[in-house]
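Only one protein chain is missing; all other protein chains are in place.
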Amino acid sequence: MSAQFLQFLLAGLTVGAIYALVALGFSIIYNASQVINFAQGEFVMIGGMCTVWLANAGWPLPAAIAAAVLVAAAVGLALEKLAVEPARGASVVTLIIITIGASILLRGLATIVWDKNIHPLKAFSGEAPIQLGGATLLPQSLWVLGVTVVIVLLLSWFFGRTLLGKALLATSHNRLAAQLVGINVRHVLLASFGLSAALGAVAGILVAPITFTAWDVGVMLGLKGFAAAILGGMGSGPGAVLGGLVLGIVEAMGAGYVSSAYKDAIAFVIILAVLFFLPSGLLGRRSSDRV
Amino acid sequence: MKFRSMLAALAVLVLGAAQAQEPIRIGSFLAVTGGAAFLGDPEQKTLELYVERLNAAGGVLGRKLQLIVYDSAGDAEKARTFAKRLIEQDKVDVIVGGSTTGETMAMVPLVEAAGVPFISLAGAVVIVEPVKKWVFKTPHSDRQACERIFVDMKARGATKVALISGAGGFDKSMRAQCLQVAKNHGIEIVADEAYGTGDTDMTAQLTKIKNTPGVQAVLNVGFGQSPAIVTKNHKQLGISQPLYQSHGVASKAFIKLAGDAAEGVRLPAAALLVAETLPDSDPQKKVVLGYKREYEARFKSEISTFGGHAWDGLMLAVEAIRKAGSTDKAKVRDALESIRGFVGIDGVFNMSATDHVGLDISGLRMLEIRKGDWTLVK
Partner (left out) sequence: MSGRTASLATLAGIVLLLPLALQNNYYYEVAIQVGLNAIVCVGLNLLIGYAGQISLGHAGFFGLGAYGSAILTARYGWPPLAALASATAGVAVLAYLIGRPILRLRGHYLAMATLGMGIIISIVIATEDRLTGGPDGMPVPALAAFGAALSGERVWYWVVGATLLAAVWLALNLVDSPHGRALRALHGSEVGAEVTGIDSARHKVKVFVISAVYAALAGSLTAHYAGFVTPAKVTFFHSIELVTMVVFGGMASTFGAVVGAAVLTVLPQALTVFKEYEMVVFGAVMMLTMIFMPRGLVPTLALTLSGRRLPR
């Protein structure tokens, strides 16, 4: 019984860590621009597909990964520069629709540049399952969990210690004030898109050996990442991580103990229940309206 | 008036192309994008390749073939609109298409009302049971796949089976059929788990199956990447009972995705996958080998049985038009219904008034994956 519980927990943590990375991407862009970037899932796709493509072309895996993250970041920067910045001053809903358009465009491009097939990626360090108290774990899951922890630590260092990080935070708290103290808000916006695109790509690469990758993997992961970010509290870094992990574990436990057909519905019922009692998510800022 | 001018421009485009000569128009709508793209993509390629070949060989009845394909993205609503477009606007003579059951069923009322011969490429048994006058299909029905699997399980002494299936139309229809016919084959379904479309981990469901007492075999019904994930999870959890997959994963892509975990997995599939290893006496060998070579030479990608469904659909339509000697819709329909002994990719078709698939269970071969390749289970 407890081995079974442990198995569900491990499954939930692995999936949850991926949701967390995607959710962090949502939060970073949201903080800098108040935009919910619905193309976030496409960064996940670009990361995975590009790595597979380069690896198949004979690149060594580390080089392929690095290049894929850079490609995704470049796409993120281009998205900000070409689509979000020219629409500055538009309403938030308009910006959301622009990012939805971008996600359709990017998926379409992926089917042309690459293809419509599903692709595997070799696991980073073998596929021999690790036994753990009666449950099993793939080495790739350890990669997912480990890299997620490292990224969370790096991000907290970045936002707490570096100038650009502090500028990002300041912009999220009060854009006008940030501008007044000499922060170049445009650069901050650009940096936020590049950073979260890179994060999304990392998530896509980490998960590809477990779940494969294809031109449309970003749709589902984007949706779950958004749900995780909201559950944790949009704009909160720790919230995004917590939201991702909770969502992953709830899904696994729901599938294991209640009903596998209804596990997604169970997850959303729990999110709705949380929002009912905590209207700004688990760790979200309690904001009051300025009149 | 944006709407009007747009439609007018479109009409000019379509009509302009049609006036050059009077070709035989073959209409199609396929899930070229969307979640079922891996079905629609090879289907479209196959149709395009062979319409080209037939035209190069002088066409049919001395007339060229014209192929009109729309991408329904697997969405039934879109499929219905495109079906109307094919019937009303493009005035096609026959429709070969419908990658998924949902698309097919949504347009059945339309072709029945308009009286257009329609050959579906989708799997569920509801398409042809009860028999609909104008509707035919080429792939084996999901019920036949269930039966083929259960026969093999029984032969190996496995009668207590755990079922795990996806949330798509194919998955749910086949699951229902398997639950229904299990008893006839002395099979008891002792677990019945499900997963969602796009799910990335099925260890929770498989752990439950693992802990279910008495399970002797596991059957996964689904397509896309999910069955490959199930296969990997099955291995990861060290489940010792053999894993069966459906004909929905019958392409090399599945073996590539699942990797080593695919070793020992069994599934029912058309002869196409083992074309080279078929004995020379096999009536299908020439046809399947020819299709495999031509497709792979042209598209530089591995064959799948889904493209084979489209080959069968197109060739059955052409055969019927030849037999009817015209494109008169009622005559073509009657000719379709009277096709006997037609050797295709999915098997030997023997259509009749009561059977609009015309395939028996023998066309489905039981395959096992060994050393990363298909082998025929004797």
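Note that the chains take the letters A and B in the order they are written out, and that residue 1 is the start of every chain.
In the analysis below, contacts are C-beta pairs under 8 Å (C-beta built on N, C-alpha and C of every residue); 3 or more make two chains touch, one makes a residue touch a chain.
Keep in mind that this is a model prediction, so the values were computed, not measured.
Per the definition of touch given earlier, which of B:T101, B:Q177, B:Q245 or B:T327 contacts the omitted chain?
Checking the options B:T101, B:Q177, B:Q245 or B:T327, the one contacting the hidden chain is B:T101.
Can you tell me which of A:V75, A:A102 or A:M253 touches the chain that was removed from the display?
Missing-chain contact among the listed residues: A:A102.
For chain A, which residues touch the unseen chain?
With respect to the unshown chain, the touching residues of chain A are 30, 36, 83, 86-87, 89-94, 97-98, 100-109, 111-112, 223, 226-227, 230, 234, 261-262, 264-265, 268-269, 271-272, 275-276, 279-281, 289, 291.
In the complete complex, the non-displayed chain touches which residues of chain B?
Contact residues on chain B toward the absent chain are 1-4, 6-11, 13, 32-33, 70-71, 75-78, 80-81, 84-85, 87-89, 101-102, 105-106, 108-109, 124, 126, 167-169, 171-173, 176.
The rule is simple: only the chains that are shown with their structure count from here on.
Enumerate the contact residues on chain B facing chain A in the complex.
Where chain B meets chain A, its residues are 32-35, 37-38, 41, 167, 193-198, 200-201, 203-205, 207-208, 211, 224-225, 228-229, 232, 235-238, 253, 256-257, 259-261, 301.
List the residues on chain A that touch chain B in their complex, please.
For this pair, the touching residues of chain A are 4, 7-8, 10-12, 14-15, 18, 111, 116-120, 127, 129, 136, 138, 207, 210-212, 214, 216-217, 219-221, 252-253, 255-256, 259-261, 263-264.
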